[in-house]
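Only one protein chain is missing from this complex, and each of the others stays in its spot.
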Amino acid sequence: MQTDTVQLVFYLFSFLIIISAIYVVTLKNIFHSAIFLVLTLFGVAGIYILLHAEFLAAVQVLIYVGAVSVLMIFAIMLTTRLASREIKQSNEQVMAGIFICAGFLLASLGSFANTVWRVVDKPLPENNTLTLGQLLMNEYVLPFEVVSIVLLAALIGAIVLARKEGA
Amino acid sequence: MIMLQYLALAAILFAIGVFGVLTRRNAVGILMSLELMFNAANINFVTFNKFIAPGGLTGQIFAAFVIVIAAAEAVVGLAIVLLLYRNWKGINVDRINIMKW
Partner (left out) sequence: MSEYLAVLVFLGVGIGMVLFTFFLARLIRPAHPYKAKNQSYESAEKPIGDAWVQFNNRFYIFALMFVVFDVEAVFLFPWAVAFGQLGLYALIEMVIFIAVLLFGLLYAWKKGVLKWV
């Protein structure tokens, strides 16, 4: 694909991500926020494809779009009474929040511009999933096994928390 | 440079997430903003992997682990939110101040 097309697709996805992320944090109806969160995560999957991280894009769609957002929507349905009625969803720190975010954004963009990046112009490994599988089984086998323990702890902890007592 | 646009996108996404964490009253809303911040960090990992260290896939492995840990975090966090709801009949974090004193 030509560089121009990639550039165009990048701007498309960035627009999608930024607009829907702003909706996620500002909408009054928390359920609509969750829907826009799905859109944002989908856009991030598109960005991964542009960066030649095809496996990560698939993981993003499977875990975030498929599972975590379902969990979020379930939690909203379980906890928010009358989600359609518009109750105040933001506190009185909005102005301070805008200032902090703008400051952070300016600082990070400034440091990006002032850093000398040592860019290496080399293609990534050809077969994304295969290389990841080899890395996972050799170099990163300890983190891989620890992940299973983390998931076990999360599973048991969440069951203990979410279960009704005595049930 | 082409790398900077990805970094700028990640920075903007992170800033939006920070804004959400600071201003949301609903605990689920705060968790959703956290997911935005995780995603910004992941975009950075993958970008650096592609432009700075393209020999291996260390950045992508890290991003995969971040996604998995974020899923575990969401599971436990939302369970805590459910528990709060059961005990307080509401999940607005400015009302939940039992840990303060």
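Labels A and B are assigned to the chains in the order they are written; within every chain, residues are numbered from 1.
By definition in this document, a residue touches a chain if its C-beta (ideal position, glycine included) is under 8 Å from a C-beta of that chain, and two chains touch if they have at least 3 such contacts.
All of these numbers come straight from a predicted model, not from anything done at the bench.
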Of A:I19, A:L39, A:I100 or A:L151, the residue in touch with the unshown chain: A:L151
Identified contact with the non-displayed chain, of A:V24, A:I47 or A:A75: A:A75
Residue of B:A15, B:L36, B:A63 or B:L82 touching the missing chain in the full complex: B:L82
Contact footprint on subunit B, counting only the chain that is left out: 64, 68, 71-72, 74-75, 78-79, 82
Positions on subunit A where the hidden chain makes contact: 1, 5-6, 9, 49, 52, 55, 58-59, 62-63, 66-68, 70-71, 74-75, 77-78, 80-84, 127, 129-130, 132-134, 136-138, 141, 144-145, 147-149, 151-152, 154-156, 158-159, 162-164, 167
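The rule we apply is simple: only the chains that are shown with their structure count from here on.
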For subunit A paired with subunit B, centre-to-centre distance based on mean C-alpha positions, whole Å: 7
Subunit B-touching residues of subunit A, taken from the complex the two chains share: 10, 14, 17-18, 21-22, 24-25, 30, 33-34, 37, 40-41, 44, 47-48, 51-53, 55-56, 59-60, 63-64, 67-68, 71-72, 74-76, 78-80, 88-91, 93-94, 96-98, 100-102, 104-105, 108-109, 112-113, 117-120, 122-125, 128, 131-132, 135-136, 140, 143, 147, 150-151, 153-155, 157-159, 161-162, 164
Complex contact set, residues of subunit B against subunit A: 1, 3-9, 11-20, 22-29, 31-33, 35-36, 39, 42-43, 46-47, 49-58, 60-61, 63-65, 67-76, 78-83, 85-86, 91, 94
